[in-house]
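Note that this complex is displayed minus one protein chain, with the remaining chains in position.
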Amino acid sequence: MVFSFIVIPLLVAAFLPIIGKFSKKLVPDVLTNAALAFLLFNSILLVKPIFNQGTIVQNVNWFGEKVNLQVALDGFNLFMLFTISLVSLCISLFSIDYLEHYGHKANFYALLLVMIAGMNGLVLVPDLFSIYLFLEVAAVASYALVAFGLGYDELEASFKYLMLSVVASAFALLGITILFGMTGSLSFQAVAQGLQDLNARYVVGVCVAFFIMGFGLKAALVPFHAWLPDAHPSAPAPISAMLSGLLIKVSGVYALFRIIYSVIGMTPVLSQVLMALGTISMVVAALLALGQKDVKRMLAYSSISQVGYIVLGLALGTPLGIAGGLFHLFNHAVAKGLLFLNSGSIQHITGTRNLDELGGLGKRVPITAGTNLVGALSIAGVPPLAGFWSKLIIVIALIQAKQFGYALVAILASILTLWYYLLIQRKAFFGKISEKWLHIKEAPFWMSAANVILALICIFVGIFFTPVFKTWISPAAEALAKGIQQVLMWGI
Amino acid sequence: MSNLWFLYLFFSALLIFIGIYCLLTMRNLIKLFIAVEIISKGVSLAIVATGAVKNSVLLAQSLAITYIVVEVSLVATALALIINIYKKNKSLDVRLLSKLKG
Amino acid sequence: MVIQILLLCGLIIFSGLAILFKDLLKAALSLAVASLFLGIIFFRLNAPYAGVFEISVVAGLITVLFILTIALTKKEGEVEEAKLAKVVFPLFFILFLIIDGLVMKSLLQKVPSLPSGPEAGTFGEVLWKQRTFDLVAQIGVIFAGVLAVLALFRKKEDDKDE
Partner (left out) sequence: MTATTLLWPIVFPAAAAIILFLIPSRIKVVREVLAVLSSLVVLYLGFSLFSQKNLSLVTDWLGMGINFDLRLYHFSSFILLALSGFLFLICLYSAVKMKDHPRVREYYGYVFLAAAFSNGAVLANNFILLVFFWEALLITTYALITLGLKPTSHRTAVKSLIIGGFCDFSMILGIGLLWASTGTLTMDKIHVEPHGLAAAAFILMMIGAIGKAGAMPFHTWIPDAALDAPVSFMAFMPASFEKLLGIYLLARITLDFFELKVGSTLAIILMIIGAATIVLAVFMALIQKDFKKLLSFHAVSQVGYMILGIGTAIPIGIAGGIFHMINHAMYKCGLFLSAGSVEHRTGTTELKKLGGLSREMPWTALGFTVCALAISGVWPLNGFVSKEMVFHGALETGYPIFAIAAWVGAIFTFASFLKAGHSVFFGARSTDVPKTKESEAPIVLPILILAALCITFGVYNKLPLQTFIQPILEGHVEAGEHLDFTAHALSLFNPVAAVSILCLIIALGIHLYGWNRSGKKAYLASEPIHQLPGLRKLYDLSEARFFDLYEQGVKLLQWLSKVLFRFIDRPIDYLYEKVVTAVGRTFTGILQKAHNGQYANYLAWTIGGLVVVIWIILQLLK
């Protein structure tokens, strides 16, 4: 049941190119969405067992032979799986209409599914090297997807993205190798146990620095972020949503914090370094976002800034901070997915993404404008939308931990966030409509539908934040906090 | 035995240095990718050497092989990208790839 | 031991040459030679399968891919590299060599590691039974690579049909 998260997307992806020869649109559309809907359903089904048992360990026998296909599913993984399934389903719904002018839907969906399989795998494996591997699966698919339009921008962005992340993941693998060399094993538990027995603070410190760089580049922490504002805007809108909404969080934030919490142990030093990095990202990227003309580029910088929040919350290390960080991760995945899809709608409707050319679209395209507003306000942290609560929890956690400086910066950065999101609203949707856009039409059905679903989730989670928080976030945060207790400090 | 590990790590670090130096200074896209290959050689050397030194060479071998498969995949993707860029740009100069900025 | 160090030095030299050669073809070939050296090192480290893979896949397949690309981009693919970069390379290389040497020397005996007993089983068992998940991931990576190449080299005519 748990393996279906990896196997089903891969299987569908394998058959899609062949099916694509016979049916260009319909069957790939249906098949992909059905597969993703199944995964979403599956992840919801898993809530109860996780709630009751805490952790699920599953083994698979291959023709009677015992093979090492072991997954350990705890609250944190499940939370990530659910987020991935939910957002990617909306994204593939959006693609039904959006991909019409790209063509080659089957190929696109196949890559998308491989990427999802990679992310699911990354989330499920309890093994350092496998984390790296699945990260590469998702990454290779994402390079191709960024360049899917084959335009100049896409190729340039994809190339820079590839070259930077190859270097980064090489360093991450180097760090894994060193840990492997010291402890002789690769699984989380064994490595964590080994590190407890050894006293190797400096070497482990260097390893952690490698991880911070390797996974931090995937998560686009400043100063490892430079690829993101090129790659995310250039990709087709659904892929931008996928990358910003999920990939940076799964292959960056999840991988980094999974290793830190489950293997190395969150220590005060690490906490300090990561919080500083998170804060720098938050502020620098927010300032950069202010200066953008391109909607998607602004959103991309905003992603960096919001990842800063997530890292800040997770790095704080208190249960409340972890919960806030995870909650913000979910909210940002939904809201940023929504905003990128929405920017795709804008581009589909008007053919441009330049804020200076847009204006007054609100009256013509109410659904697009309304959902954009919801997403923007949610990320900016306006009550009662979902983003407000997660930011509030992060700030409260910071204050609780007596990190007043960070709390202040977090609040100021959220003002900056609101500022540039209002800039989008003002320039694109409000104000006088220019002659050019008098005859535009609302986006096609599936595009609007995906936007509306995500916007509703933003609102729903905001209003019913207590039950959502209890069902999804708390188990995940508990799983992480347990990790802290299990992993003894390695001397720092 | 463990001292031998540092010998291999020493060479592996050299390889990675060469790769990064090339990435930082060179301009030809293909050259840059050759540099990436050199870095990954450094990493695979580190993996196998670690396994050999730590008595788990079988495990390290399987890791190295998997890593090579990943490399092939990456090379294919990257070279396809490079060819596409060449088609658009009629040049392999990385400095031309700076349209996206700000 | 000496042979091993010589082989490692050869690996470094050919890697250095790969980036210093102006002609891309020569660079790719010296990269292949470096791979050959690495493969032999793997053999000598009791990792014959890795060595075979390194020689056949990296020295063979990847080099072929490189040469193919170079051939495809030959017409206008010449890029004037910065002279300075090549001139100062030995300087930086030696500098890093020294730093690297010092760091590694300082780490000698310092890094604790767990004692490890001899490994049981055969390579096949380890690959298939211990690292099964990696095999699944390998399938994923291969899919991703193939699909990526398909996507990047898709025919333009199809776009017009849509």
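Read from first to last, the chains carry the letters A, B and C; within each, the first residue is number 1.
We adopt the following convention: a residue touches a chain if its C-beta (ideal position, glycine included) is under 8 Å from a C-beta of that chain, and two chains touch if they have at least 3 such contacts.
Keep in mind that this is a model prediction, so the values were computed, not measured.
Peer 1: Quick check: which displayed chains does the absent chain contact?
Peer 2: Listed by label, the shown chains it touches are A, B.
Peer 1: Out of A:Val137, A:Ala192, A:Met213 or A:Val395, which touches the unshown chain?
Peer 2: Considering all chains, including the one not shown, the answer is A:Met213.
Peer 1: Using the document's definition of touch, tell me which of A:Leu11, A:Ala190, A:Ala226 or A:Ile399 contacts the absent chain.
Peer 2: Residue touching the absent chain, from the options given: A:Ala226.
Peer 1: Just to verify: which one of A:Phe41, A:Tyr202, A:Phe404 or A:Phe445 makes contact with the chain not shown?
Peer 2: Among A:Phe41, A:Tyr202, A:Phe404 or A:Phe445, only A:Tyr202 touches the chain that is not shown.
Peer 1: Determine and list the chain B residues touching the chain excluded from the picture.
Peer 2: Counting only chain B, the missing chain is touched by 20, 23-25, 32, 94-95, 97-102.
Peer 1: Over the whole complex, note the residues of chain A touching the chain we left out.
Peer 2: Residues touching the hidden chain, for chain A, are 159-160, 163-164, 167-168, 171, 201-202, 205-206, 208-210, 212-213, 216-217, 223-224, 226-227, 229-230, 269-270, 272-273, 277, 284, 287-288, 290-291, 492.
Going forward, only the chains that are shown with their structure count from here on.
Peer 1: From the centre of chain A, which chain's CA centre is farthest?
Peer 2: Relative to chain A, the chain with the farthest C-alpha centre is C.
Peer 1: Rounded to the nearest whole Å, what is the centre-to-centre distance of chain A and chain C, using the mean of the C-alpha atoms as each centre?
Peer 2: The separation of the two C-alpha centroids amounts to 30 Å.
Peer 1: What is the distance in Å between the mean C-alpha positions of chain B and chain C?
Peer 2: Spacing between the chain centres: roughly 6 Å.
Peer 1: Would you give the residues of chain B that are in contact with at least 2 other chains, written as numbers and ranges?
Peer 2: Expected reply: 19, 33, 51, 54-56, 59-60, 63, 66, 70, 73-74, 77, 81-82, 84.
Peer 1: Pull out every residue in chain C that's touching 2 or more other chains.
Peer 2: Where chain C meets two or more other chains at a single residue, that happens at 107, 111, 113, 116, 130-131, 134, 137-138, 141, 144-145, 148, 152.
Peer 1: Could you please specify the touching residues of chain B with respect to chain A in the complex?
Peer 2: Those residues of chain B that touch chain A are 5, 12, 16, 19-20, 23, 29, 32-33, 36, 39-40, 42-43, 46-47, 50-51, 53-56, 59-60, 63, 66-67, 70, 73-74, 77-78, 81-82, 84-85, 88-89, 97-100, 102.
Peer 1: In the complex of these two chains, what residues of chain A are touching chain B?
Peer 2: Touch list, chain A to chain B: 129, 133, 136, 140, 143-144, 147, 150, 152-153, 155-160, 162-163, 166-167, 170, 173-174, 177-178, 180-181, 184, 186, 229-230, 233-234, 291-292, 297.
Peer 1: In their complex, what parts of chain C are in touch with chain B?
Peer 2: 5, 8, 11-12, 15-16, 18-19, 24, 27-28, 31, 34-35, 38, 41-42, 45-47, 49-50, 53-54, 57-58, 61-62, 65-66, 68-70, 72-73, 76-77, 79-82, 85, 89, 92-93, 96-97, 100-101, 104-105, 107-109, 111, 113, 116-119, 121-123, 126-127, 130-131, 134-135, 137-138, 141-142, 144-146, 148-149, 152-153
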